[in-house]
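For this view, one protein chain was removed and the others were kept in their places.
Right, chain A next:
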Amino acid sequence: MSELDEFKATYFDECSELLIELEEQFIAIEEGDQDTERLNAVFRAIHSIKGGAGAFGFQSLVGFAHSFETLLDYVRDGRVELTEDVTTLCIRSVDLVADFVTAAQEGRELGADYGADEKRQFDALCNPDAADDAGAEEEPEDFDIDFTPVMVSVGDEPAEESDQFEESPLDADLNAALMDDVDDSDEEALAEEIANADVVFEGDHQQVEMAEQDEEDDIVDMAYGDCWRVVFTPLPALYERANDPLLLFREMSIIGDTVVHADLRPIPPLQDFEPFQPYCAWTIYLKGDDVTEERIREVFEFVEGDCEIEITPPGGISEQQAAHLVGDISASAKVVVKPEEMTPAVDEPVEGGDISFAALAGELGVSGLGDAADEPEAPATTEASAPEIEAPVEAPAEQPSAPEASAEVVSEEEEAAADASLTALLDAEKEKAPAPAPTPATAPAPAAAATPKPAAPKAPEKAPVQSIRVDLDKVDRVVNMVGELVITQSMLTQQMDETLREKYQELVRGIEVLAQTTRGLQDSVMAIRAQPVKSVFSRMPRLVRELASKTGKKIKLEMVGEQTEIDKTVIEQLSDPLTHMIRNSADHGVESVEKRAALGKPEQGTIRLSAEQAGGNILIIVEDDGAGINRERVLAIAKERGVVPPDQTPSDEQIDNLIFAPGFSTATEVSDISGRGVGMDVVLSNIKKIGGSVHVRSNPGRGTRMTLRLPLTLAVLDVMLVSVAGCPYVVPLSSIVETIQAGKADFGKTPSGARLLSIRGEYVQVADLATRFSMHTTAAEQDRFVVLCEADGSSKIALVVDEIIGQQQVVIKSLEENYERIDGIAGGTILGDGQVALIVDVQGLKGSNHRNAA
C-alpha cells in the first residue's frame, strides 16, 4: 500500500466515524437538543471531512462540504435559525456527504448536479451576506483594500533623540561601561551611532559590494536609488504572536539583496524602558530582479496588521530622500551579513555580553524592567547578528570599531533588559509577567468576541475516553486462547474427585482461584469485543422518520438500553434484521393517522426499541402499538402459498410467527418500504446465523412485539451436555425450553409414521438423536430424556437423548474448517476431559424433520 493509499484509508476510516457522529448529533438536534457543543461538533465533523477531501483532491466532496460547512457555521453563530426545515436539510445532506465519500472511495464521480439542490439551499439560507463573504473568502491575498500604509519617518530629528540619550547619565554610564574598546567619549556621537546602526544583508543573487572608501555613497547611488524600500515598524502584537523581525529580514534576503537599517532612536533611557514595547523600527532596502511588491507582502503575510509597513518601489524615492533617510552617514555603521550565517547565531547569545551586563544591571539596581521574555525578541535579533557582523565587515579605516561598537551597544543594552529581568527580577516580576498589553491599535477586529464558543462545556460522551485501535484478529487470537484456557481449567476442575479434594486441599484451593480468575479473564476479553448496541440503534430514528414521512403516518421511536453491549460480530449482523423489523412495524404495524383517530388511539404511533441482557443472552425487542398481526389474512396467505397445509389449524402464536416463513409477505400491494416479502425471513436467517432466535407476539388491535434473542458472544456457547449412545453432544442452552423424562412423556405418531410428542395439548416433532445420527443406544426408553427446544421463533422440536449430564460453556470450533459440514451438527467443541463433543444444530434438525414430515 502506498503512503497516499494509507492516508486515504485513514481518511475514509475517519469519515465513516464522523458520518456516524453527524447522524447521532443531528438526531439529538432534531429532538430539540440544540446544544452549542452539538452544533460545534457537527461543524467540526464536516470541517474535518472537507479538510481531508481537500488533501486528496476530492473536489466535488470539498465543494459540497464547504457549502454545508458554511451553513453550519452560520447556524452555530445564530445567523441562520435552526428550524425544522434546516435540520431536515442537514440530515439529508449528511447522506449526500456519505454518498460523496463513498464515490470518492470507489473512485467514482457523482453527477455534476448531485447535491446541487441542497447546495443552492445552503447558499440561499446563508444568503444575505453570503455574496460578500464569499468574495472575501476567495481572495485572502486581497488585503490592499483595507490596508493603509503608515508613513514612518526614519532619521528625523536625530538631535532631539540624542539629547534624550544625553540626558540620561545612566545610559551614558552603561555605554561607557560596555564599550571598553571604544575610545569615543563623545556621547552625542555615540548616541547617533546607536540610532543609526545599520545592518546589510547580502543575498544570494548579487553582492552589494561595499568599498571601504565612500561606501555610503555607494549605497546611496547604487543600492538605495534602485532599491525597493520597506519601512517596517512592529507593533506590540507582532511580538505577542512570536513573530520575529530577524526572521522577516532573513525571508527578505531570500528574494533579494537587502540592506537593513535599524532605527534605534525611539529606545528610551533604561529607566523608562518598557520591555513589552517595540521600540525599534527598520528600513529595509531590497534589490533583486525578482522582487515584486507581492513577494514583499508575502514576507510580511503573518504580521499584517501587527506592524506598520510602507513599501516603495525602486525610483520611488529620490537620492536626497535616500540620503536623508540614511541620516548622518558618517556616524552610521554598515555591515554585510550573509543570510545563511544568521541562522545559527540566534540561539547563542553574545558570549560574555549577557553575563557581564546582567551583573552590571544588577549592580545598577535597574528597576522598572518587567519580565522581558517577549520583548527582547527584536533586539536579540540585532544582537544575534552582531557577532556575525564582525567577521565579514570591511572595517572602514576612519572608524574601525564603530560598527561593532554600536551594534553591540544595542544588543547588550537589550540583552540587559532581558537578563536583568530574568536573573535579578525574575521572582519579583513573575506575577505580572503577562503582557502589560498595549492594545494593538491596528490589530484586526477581534472577531473572537463575535463568536463566543467556550471550549469548556462539552457533551458528556465526549469525555476523554482513552482508547487504542487494535486489529480484530489480535483480539480474536486472545479470545481463542482464553477459550482454550477455560477448557483446560474446567478439565482440571472435573478431575478433582473426592479423594483428591481431601488429599490436596491447597491444590484444590489453587484450582478454585484459577477457575475464578479464568472466568474473570474470559469476561474481560469478551468485553473487548463487546460494543454497545447504540451503534446500530442510532441508525433507527432516521429510518423511522423516513418511513413516517413516506407513509404519512406519525411515528415516535423510543429507544431503551442503548448501552447494552454485545459482541462486535453480532452487532454487525444486527443491522439488517433490525431494519426489517422496524420497517415492518412502521409499514404494517402502525396504522394511518385517520385510522388511529377512528380507533381512539393517539395519532402518533409508537415503536419501542429496547435492548436488555437476560442471562447469557441479549434480548432486543421491537414493539409497536399498531394493529397487530392480521391472523386471518396471514393464515389465508400461508395456506394459499402452501406454507401451512390446508387442513391444519395452527395456534395464534404459530400464525404470528408465520411472518418469518420464507417467501411470505402479507402486504396486498407490495410497498416500497417493506419490500417484496424478502424482509422477515431474512431476519430469521440472519439471526439464526449468529445463534439467535426471533419470536413474535401479537395482540390484535393493540400491537406487535418481536423479540430477538441473541448470544452475548459468538465465541463461547452456553450449552447443555447430553449423551447419546455413549457419545457426548451439546445442545445450545439458548434454544432449550425444558427437559422432560422420556418415560413420562406422551409420544404419538402421525399417520405418516413421524413421532410426535404431545405436550400440554401441543404436538411437537420428535428427533431421536440416536436414530438421527445412526447410532445404537442400549438405554431403555423410560430412562431416556426429552430436551424440548425452540427451533426458531415459532416451532419446537423434542430431542430424545440418553442422558443429561449438565450445563457448561464451550468454545465453538468449526466443523467445516476442521472436517466437513454435517447436517444437524452446528459445530464441535472440546470438553474438559479432552473428548470432542458435537454441537446439535437444533434449527437444522427441525428443518430436516420438517422435510421428512412433509
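Just so we're on the same page, a contact is a pair of C-beta atoms (placed from the backbone, for glycine too) under 8 Å apart; a residue touches a chain by one contact, two chains touch by 3 or more; residues count from 1.
The rule is simple: contacts and distances are computed from a predicted model.
Hidden chain, UniProt protein name from the list "cysteine desulfurase", "Two-component system chemotaxis response regulator CheY", "ATP synthase subunit alpha" or "hydrogenase (acceptor)": "Two-component system chemotaxis response regulator CheY". Residue A:Leu247 is the one among A:Leu19, A:Leu125 or A:Leu247 that touches the chain not shown. Within the full complex, the residue among A:Asp85, A:Glu109, A:Glu301 or A:Glu762 touching the omitted chain is A:Glu301. Which of A:His47, A:Lys119 or A:Arg229 touches the hidden chain is settled by the complete complex: it is A:His47.
The set of chain A residues touching the chain not shown comprises 3, 6-7, 10-11, 13-14, 40-41, 43-44, 47-48, 50-52, 54-57, 133, 136-138, 140, 239-244, 247, 251, 301-302, 305-306, 343, 346-347, 371, 373-374, 377, 430, 433-434, 443-448, 450-451, 453, 455, 458, 462, 464.
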